[in-house]
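Left out: one protein chain. Kept in place: all the others.
Our next item is chain A:
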Amino acid sequence: MTIEYRQALINYLLKHRDFSSGSELSAVLNVSIKTISRTAKRINSQSVNRPIIESKKGRGYRLNYQNYLEQSTQVKKFVNVSHLTSVERRAAILKRLLVAAPQKHQLSSVFGKFYVSDSVISSDLKILRKMLHKYNLQLKRRNEYIWIEGKETEIRRAINDLLVTDDVISISHFLQSNQLIQQQDVSFVMRQLRLIEEQMNSEIPYPYNVNLFSHLYILIERYHNVGSLIGKKFELQLDEKAKLRQHSKETKLCKEVICNLNTYLNTQLPKIEIYYLYQYLTSSRVDNIRIDRNEISKQVREITNCLIKKVTENQQYMHINNQKLFTSLAKHMKPLLNRLTNNIKVKNNLLEQIKLEYPRLFEVVKNASAYLTKKYLLNPIDENEVGFITVYFAQAAENMRPPINIMVVCTTGFGTAQLLRAKIEKRFSELNIVKLVAGRVLNVEVEKHPEVDLVVSTIKLPSNIEIPNLVVSAMFTMKDQECLEQEVDHIRREMMTQ
């Protein structure tokens, strides 16, 4: 059993509030039910009296969030740097150098606490150089000093990409070691986010809120650490000024936030910070606006239509094109195009799950996105973004799905059938119960209702029933529900391939 399994199990449960059955987890993580049970036990052995994963017979597993949080912070408290893996060591060094760039550091003060040899230091520096090269940053070494040099935007991009996870708690942990200052910074940034939301009269949904948070937080930390070293020479270019003028509402808001930052940091931030914030803001999805088709810019409309056309060229998804998909997708595409232009990356926490649940659709959207980048000369649309787009298509596909018609059977057509009907209606909204039927007239009723896709019965059925059927107990246990779910999935797949 690897640590990855444990983390994967916790990650999955973190995203599901209610119980998840063993078989569900086993299917998602591609391990046996026994492995799930063993993994849960192993995780719980770290905190004997306060189980992190609760299990309940017949219902499955659930994360005890409180215990999980306590346990994870405890573990973090006792991390000993000498036990870090080489990847963790390099990440720790990178943090220190990036956050304080271009400040110079003594080699011994950076590597000293890790007790590593000169050859390890050389190989670490080589790897770090390679990592930073992607961001046009240079790792410099002169005499016994090392430091990072490069553009401020690239330094922030590297911090965002390499060090920030989408977990707000860990963002707030990673930079500022002084707890009090850290809390002040976090609450200041949160206040600015609230201000932005109030002024925009909307909520900034996940993950864009995390992106904005990390942008502002990193900005503060950078100025805390090396404010005086960050050049004040950055002035706005003409095209940047023009963009700001075009969007006066957003610009006014960005100015207000930067002005607050000036007061908070007791400094005068360069004007370019207004533009950086503007880029983040216009790259975030804002939820309040009901988009009128005519208000969408020509470019967004054209690209959205092209994307839908390309995806729905695939026979499997040809039925999902509709106005609702266009409107919601266009709303997403507008900031996405801004993100591509501004080189702003958004992490998609659900990427693995999206790939797992919609493997084919993900590939189709990925290919369509690649086509878009070529046709419209866009920056590459990465998998995180492809994942977001896939969700819009998946949702449209699900909304367009015809309901599955079922017939519920018991001996009389009213007893356990009625009970089962109420239970099915409660748990399976996608099923349309056509009729409750007595077992003895089933054949006649099936003939009368050719639209029925599935017969669910509490009694044994005659073998000559020609349509799919499933016998469940009147209790409609978890196992029965799982069987019905599988049967429904099977019918759906058949429908999709027809």
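The rule is simple: a residue touches a chain if its C-beta (ideal position, glycine included) is under 8 Å from a C-beta of that chain, and two chains touch if they have at least 3 such contacts; residues count from 1.
What we mean here is this: contacts and distances are computed from a predicted model.
You can't see one chain of this complex, but its UniProt record names it "PTS EIIA type-2 domain-containing protein", from the set "Carbon starvation protein", "Phosphonate transport system permease protein", "(2Fe-2S)-binding protein" or "PTS EIIA type-2 domain-containing protein". Check A:A91, A:L162 or A:L419 against the missing chain and you find that the one touching it is A:L419. Not every partner is drawn; the one left out touches chain A at residues 410-412, 414-416, 418-419, 421-423, 426, 438-439, 457-460, 471, 473-475.
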